[in-house]
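First the structure, then my questions, so here it is.
Only one protein chain is missing from this complex, and each of the others stays in its spot.
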Amino acid sequence: MPGTSRFSRNALWALLLVAALAALPAAVPRYWIYFAGLLGINIIAVHGLNIMTGYTGLLSLGHAAFVGVGAYTVALAQSRLGLPFYLAIPLAGLTAAVMGVGFGLPSLRIRGLYLVIATLAAQFILNFIFVHWQSVTNGDAGLTVQPATIFGYPLNNETRAYYLILACDVAFTLFAINVIRSRVGRAFVAVRERDRTAEVLGVRIVWYKFVAFALGSFYAGVAGGLLAYFNQFVNPEQFGLLLSVFFLSAVIVGGMGSILGAIMGAVFMTLLPEILRGGALSIGGTFGFDLSSILVPLRETVFGLLIVGFLILEPRGLAQLWKRAQHALRRPPTTTAPNPGSEGKS
Amino acid sequence: MLRVDGIHLAFGGLRALSGVSVHAERGRITSVIGPNGAGKTSLFNVISGFYTPQQGTVTLDGQPITQLRPSARASAGMSRTFQNIALFHGMTVLDNIKLGAHTNLKGGVFSAGFRLPAARREEQALSAAIQRDIIGLLELDTVQHHYVEDLAYGLQKRVELARALVMKPKILLLDEPVAGMNSEEKREMSRFVLNVRQDWNTTVLLIEHDMSMVMGISDHIVVLSFGKPIAAGTPDQVRANPDVIKAYLGTGDEAAA
Partner (left out) sequence: MNPFVAFAEYSAVGIAGGGIYALIALGTVVIFKSSQTFNFAMGEMMMLSAYFFYTAAVTFALGPVLGLIVALIGAVAVALLIERFALRPMMGRPFIAVVMVTFGIGSILRGIVGMVWGPADLQIPAILARTPVIIGGMFIPGKTARAFAIAVAIVCALIGFLRYSRAGIALRAAAADQITAYSMGIDVRRVVAFSWVIAAITGCISGVLMANVNSLNPSLGLVALNVLSVIILGGMNSIGGVLVAGLLIGWLESVTGWWFGTEFREITPYVLALLILLVRPTGLFGSTQVERI
């Protein structure tokens, strides 16, 4: 089928989805809206990691720390500088991008494991700073944040904050789609797949690694900033290694190098802990155990299993499974006539 | 057009190229042949900038490019294909071809992300140019939206050629374009290379094992053996040259090729 009709059909679906999401608060209980807000924030963070790891092949184990940088930036920009949210959020993104580049730059020039180590170092060093730079971060106790205000109208409950997050989600997803479809996005994939060939084609590899890293960290920072407004507090515990593993799982489970995959991964991974909790509690209730103490390690195990399982069995993730399911639905097994035009295209 | 003069290249004590010169004239197809280990691939890597020769110069259209990085040579108007297919998986044929024009475009993250008019125009112009000039010429219209990894070998090679052509290079380097192909695919590829030269007057430098292709389409041939040039001339002159026959017979396995 021609690319344009396919595109407009996708756009139509996306519009319907956004409309449905906008109507959501009228239909479901408040707790769900809290959850949807959290999910929206995770989507932005996962887009960021997907740009780095999924599209450009730069593995980051420190994404949570950059989310943390964004959250602290918002908390401090609000309390110390009195910045409104529409300045604080971009500032959060920029600060995270600068931090990301600062940690990443020395190792972006070199192939291999070096960047992984640099990001791991970022994870531990930044978290150390969150805990120990008492005078600024208030240590383990953390900082409180006032809700964002738009034209004097405070976004002080889940539903109001939800709309802000939804708007950001739409904007940041569109931005990511546009970048990925452009010359820049093609260069990202080229760097990931074959950097030597990319160089012959005139793609400046180090530059695009730098761009991907800065952009991914920017997304992380924005997500962190939104999280700070959403939770109305910031503390170091939120941004540990487990959260970095969480984001990485989301990218892998959803499907590396796919915008739809990043969204699906974020949805799946955000819902998963709730499903695990519900499952563990109901099983525990049936048999009379208290399983609530194992929830955190259970989560860790399942995250790990998902990472390993998807990497081995379906490296293109849920997005690929979804495409296959669509394919199977469109072409029911009863039609025997093959369609030569769409062969191989999925 | 492309002049390679007096190249000496050694790895440690191992001499790969000694005093190799090749001149590719504008609008002509020049081929470099030689038995395995003759230094053909080393020569290509010197030309595209992966190896820095100890001696000798490479000039493109009168400009010295010996010191340029590989990416800068692309901007200077040089493009190449690879012996082993080097397409980018996870991308469609069209996107792979568009990457060939990377250096001709300017858009950055912001103009792309916000879909600024300049970036949109640039992208549309590129798409139109590819549809007009490349897709038809190389007969890729039915597969342009497919993922490259799903295509047959011969088609993948053709996509590589398309990618090398999209920036309208001054010089096109082809590294064994028909290696591993069946005779049908080889004939097709020869036809495409000739069509490109005819339509665009592109200068072509070819490395190839396959004698039927080299003899069939070359205007000028340079023969290397053990890193040294041993003969040069038209296909007929080269075919009759006793040194060439000796070099090929001496290694045995090439004689059959």
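When the chains are written out, they are named A and B in that same order, and each has its own residue count from 1.
In this text, a contact is a pair of C-beta atoms (placed from the backbone, for glycine too) under 8 Å apart; a residue touches a chain by one contact, two chains touch by 3 or more.
Bear in mind that the values here come from a model prediction, so they are computed numbers and not experimental data.
Counting contacts over the entire complex, the absent chain touches A.
The chain not shown here is touched by just one of A:Arg30, A:His132 or A:Arg330, and that residue is A:His132. Considering A:Val101, A:Val206, A:Leu281 or A:Leu321, the position touching the chain not shown turns out to be A:Val206 (whole complex).
Screening A:Leu120, A:Leu201 or A:Leu243 for touch with the missing chain picks out A:Leu120. Although one chain is not drawn, the whole complex shows that of A:Leu271, A:Val308 or A:Ala328 it is A:Val308 that touches it. Subunit A residues in contact with the hidden partner, per the touch definition given at the top, are 53, 57, 59, 61, 103, 106-107, 109-114, 116-118, 120-121, 124-125, 128, 132, 195, 199, 205-206, 245, 248-249, 252, 293-294, 296-308, 311-312, 315.
Heads up, the rule we're going with is that only the chains that are shown with their structure count from here on.
Subunit A and subunit B have centres, each the mean of its CA atoms, that are 41 Å apart.
Listed in rising order, the residues of subunit B touching subunit A in the complex are 48, 50, 69-75, 79-80, 82, 86, 88-91, 95, 98-100, 102-103, 105, 107-109, 112-115, 119, 122-123, 142, 145-147, 150-151, 163.
Interface of subunit A with subunit B (complex): residues 3, 175-176, 178-179, 181-187, 189-190, 193-194, 196-205, 211, 215, 257, 341, 344-346.
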